[in-house]
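With one protein chain removed, the remaining protein chains of the complex are shown where they sit.
Coming up: chain A.
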Amino acid sequence: MAAAALSWALRAARQVLPSPCPGQVRSYYVDWRMLRDVKRRRMAYEHADERLRINAIRKNSILPRELQEAADKEIAALPRDSCPVRIRNRCVLTSRPRGVRRRWRLSRIVFRHFADHAQMSGVQRAMW
């Protein structure tokens, strides 16, 4: 079982991402943590509707409490990676978990690198 999971994970890590653009192509995810984050995102997307509906049953005062408790159990039974809280907005290029600007999905170091080389559209050094 461990071997199967490992092989699946290996295959997933070695996924060749589609490369429609002629520019730089990165065939692998940056590291395993990034891959796990990707898996969590996919799973969260799949179970998003169910989670929303079960939470709607749980978080109201109209339905009887027994029903709500049943819903609690049900939502706990869902896979752990399906909750969106576990997603971490990592840097897209370096997989850095901290210091990531949400608008560009880049860590502060990469952002600064690109901005200084004038590869960020509309970004300029501040001076006032």
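We take it that a residue touches a chain if its C-beta (ideal position, glycine included) is under 8 Å from a C-beta of that chain, and two chains touch if they have at least 3 such contacts; residues count from 1.
Just so we're on the same page, contacts and distances are computed from a predicted model.
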Fill in the blank from the handout: Of "tRNA pseudouridine(55) synthase", "Small ribosomal subunit protein mS31", "Eukaryotic translation initiation factor 3 subunit C" or "Auxin-responsive protein", the UniProt protein name belonging to the chain not shown is "Small ribosomal subunit protein mS31"
Completion exercise
Touch with the missing chain holds, among A:25, A:48 or A:67, for A:67
Fill in the blank from the handout: Missing-chain contacts on chain A, rising order, are 20, 49, 53, 56-57, 60, 62-64, 66-67, 70
